[in-house]
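Beneath this line is the structure, given in structure tokens, with notes to follow.
Here the complex is missing a single protein chain, while all its other protein chains stay put.
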Amino acid sequence: MYRKRTDLALETRELHAKKGQEDGIVVTTRQAGEVKITAMEISPAGEASCGKAAGRYVTLEAGAVWRAEPEAFETAVSELAKELRAMLPAGEGCVLAAGLGNREITADSLGPKVTDRLLVTRHIKLLEKDLFASAGFGELAALASGVLGQTGMESAEIMAGIVKQIKPRCVIAIDALASRRLERLASTVQLSDTGIRPGSGVSNHRAAFNRETLGVPVISVGVPTVVDAGTLAFDLLEELADREGFSPDDATMEKIVEGLQCGSGKDFFVTPKDSDALTTGAARLISAAINLAVHRGMTQRELAEYQSGW
Amino acid sequence: MYRKRTDLALETRELHAKKGQEDGIVVTTRQAGEVKITAMEISPAGEASCGKAAGRYVTLEAGAVWRAEPEAFETAVSELAKELRAMLPAGEGCVLAAGLGNREITADSLGPKVTDRLLVTRHIKLLEKDLFASAGFGELAALASGVLGQTGMESAEIMAGIVKQIKPRCVIAIDALASRRLERLASTVQLSDTGIRPGSGVSNHRAAFNRETLGVPVISVGVPTVVDAGTLAFDLLEELADREGFSPDDATMEKIVEGLQCGSGKDFFVTPKDSDALTTGAARLISAAINLAVHRGMTQRELAEYQSGW
Amino acid sequence: MYRKRTDLALETRELHAKKGQEDGIVVTTRQAGEVKITAMEISPAGEASCGKAAGRYVTLEAGAVWRAEPEAFETAVSELAKELRAMLPAGEGCVLAAGLGNREITADSLGPKVTDRLLVTRHIKLLEKDLFASAGFGELAALASGVLGQTGMESAEIMAGIVKQIKPRCVIAIDALASRRLERLASTVQLSDTGIRPGSGVSNHRAAFNRETLGVPVISVGVPTVVDAGTLAFDLLEELADREGFSPDDATMEKIVEGLQCGSGKDFFVTPKDSDALTTGAARLISAAINLAVHRGMTQRELAEYQSGW
Partner (left out) sequence: MYRKRTDLALETRELHAKKGQEDGIVVTTRQAGEVKITAMEISPAGEASCGKAAGRYVTLEAGAVWRAEPEAFETAVSELAKELRAMLPAGEGCVLAAGLGNREITADSLGPKVTDRLLVTRHIKLLEKDLFASAGFGELAALASGVLGQTGMESAEIMAGIVKQIKPRCVIAIDALASRRLERLASTVQLSDTGIRPGSGVSNHRAAFNRETLGVPVISVGVPTVVDAGTLAFDLLEELADREGFSPDDATMEKIVEGLQCGSGKDFFVTPKDSDALTTGAARLISAAINLAVHRGMTQRELAEYQSGW
């Protein structure tokens, strides 16, 4: 049967909760101002039951508030930075940020838009040690690695090679995600220490992007910017059937959804009209949080000024 | 009730044909290689029955063929140029191309991507008369006028002002369109001599863009790049109801579709994952056709070489 | 003889001061923190003697300080906003910002980079009156009008048309300038109430951009980003001659400078290697100052937050 698609652990749980399968998942929530933070620890047993890789998933939800109010924005940045710091491994070596996705497609441009805004410092440490030491900088490097159709290479291949060369202590992979619900688009951030699985993200990465393939811990940060059109269609049809009190068989449902796409075999997604502003806003939030998490000697205000000065 | 949205005359007719209202519409079709060309003449009576402004609409359909085969591409360019030439008014003054839409949103970037590729010559005529005269050029000017949120001005206001100043003999407005069917995305071109109505296009122009508001004839050229999410949802629900043999009432349908959007009041659209390549391809086709239609002394090959030289 | 090129009133005066021609120019200076502000009032008599249009020119100089220190940046923004406000005419109608220059050429991209960062509000006033009134907004519209080779139209033609249509109370034209001295590049801002003359700017506007051609007052704001290569060459040769104690004749000098360009008739300019960062920084300064000058009910901090929120 058609598999409903989501990259959010929160929604995976939602899909499976209906079936009462929740062993091996520990959930805690807290509230910081207008931001709701949910942490899920999925054990190997939980992985088997919900299909999501074992590890830690943290979700920040704040709805439209983030956009309109600078204070909510600042709270979201500092909470996200706090969670990120808790995941960053100690030790030598820089943090390497990988901006995944296609810069030319608005809904897939989150990763490159984040790396564009990072305060990279690895070269300063190498070239101007004193300036580096005195300024409160941590060591950060970043690359937007493009997509398969542009480079002929998987992002995982590119980053695995660079990891071998520069030996970072971890990789932070930033990527646009698919959610199951339109309401979540651009209003939720997901952070995880499990990396990225094949088939995730808007670009549908074919290779895993995790500790096994890269050789160092991989933290992933993402924001849902699209809903898969087929997933949306199934949800709609189910709701209608539910309301009208009948149960269409799976074959009928699939026939309708297939008809929708005219057998073109193409992937379609649903996205808000103002996806440029939403993606840019999400990129500002995530880049500010990564800057703050890595450059421990600096405040959010100082980092913002760094970016707004000449 | 929810109004299904389409910018294509072909589909408007489809929606209304069901109700048997076709007075005042004359349709002729022809085939050129793999390209099917449909011309619709809508009379004022037809306008009343189908809700589409009276005038001439020409649609080129070629499906995926255009993308894969250079010959089909060339056929499409020359057929589109032929239809465009037939609509261009004779007389003095340049042709002014207006690239509508938001460059930052892939599915809405068709207009700016077309104006980027036009061979503008109006200034050459003013500055180097002899070069202009000898080269087989027509007189072309172009502007991508941005969107309301970027400029604070309607595209129609901007272009109306420029028309007063430079007095072109007509305006060609290029815009991304909304279709009702996913299969039509990026595979159909619509050409019309009626301009653009309020609420059309991906950006939802608020002001009309036609002879009345601009003061000169307005030809519009567009390619559908999105399907409105609500329209898609209604079509899906209707099909399920149809297959299952029941008639849900309108209120139920609307409730489901509203629920989908969580009362966010936001607009969502559906678009293919490779919308960057599709939009760029469509922009190449339309720009080549406009160049060919305006610069009458040059061949398609010469114009292509113009763009590929240093 | 070769005419040394500068768009800065400060430097024009420098060139002419040597010859003792300073009638009709009144200069006052003041210091605000690290920023030096020079105001020059050129009377019609001064226009005749120094060749610069009669009017008011204000120059802010702060050297490299602006770039490194957020406080100096804020001082520069508030001083520039203060001078701008003093030039803005009272009365009805919006302020229309015109971003001049070629976005594709780094050193010429100042204008478009500024309009990209403006908080335009004219449409909010038209569409959501209450939000507009309560927020402390002034009325601002903006357009980057491209260059002749891209549009086939002079920026002056485009803006003159738009002025007729939307009737702003004034135009602010932002443009990259040519200086005579490398040291001034990206460290000086010039503000003037005289508009822009033919031949000024990096793109060499062919048409004047002032009250006569646009029909409303024109304020120009610019930052030098290039030095004309021929001007630099002459200055170098003169200095060598001076140091070595001889006077080469003009013909020799011109021959050398011509030889430099191989009779290509091309224009060359000199620009710093990091012109992208310098131009972006200058654009941030100018856009912040325009936002602050127009949106009188808001503080610099609030405006910055507006841009950093989602």
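Here the chain labels run A, B and C in written order, and each chain numbers its own residues starting at 1.
Keep in mind that, in the parts below, a contact is a pair of C-beta atoms (placed from the backbone, for glycine too) under 8 Å apart; a residue touches a chain by one contact, two chains touch by 3 or more.
From a predicted model like this one, the values you see are computed outputs, not experimental measurements.
Of the options A:86, A:133 or A:166, the residue whose C-beta touches the omitted chain is A:166. The chain not shown here is touched by just one of C:51, C:198 or C:272, and that residue is C:272.
Shown as candidates are A:46, A:63, A:146 or A:281; the residue that touches the absent chain is A:146. Among the residues C:106, C:121 or C:194, only C:106 touches the chain that is left out of the figure.
Although one chain is not displayed, subunit A still touches it through residues 94, 120-124, 140-146, 148-154, 157-158, 160-166.
Take subunit C: the residues that touch the chain left off the picture are 64, 102, 104-107, 149, 181-183, 202, 204, 229, 232-233, 235-237, 239-241, 243-244, 246, 248, 252-253, 256-257, 259-262, 264, 266-277.
Keep in mind that, in the parts below, only the chains that are shown with their structure count from here on.
Mostly identical positions are employed by subunit A and subunit B in their mutual contact, as over half of the interface residue numbers are shared between these two copies.
Between subunit A and subunit C, the centres computed from C-alpha atoms are 42 Å apart.
With centres taken as mean Cα positions, subunit B sits 35 Å from subunit A.
The multi-chain contact residues of subunit B, meaning those touching 2 or more other chains, are 149.
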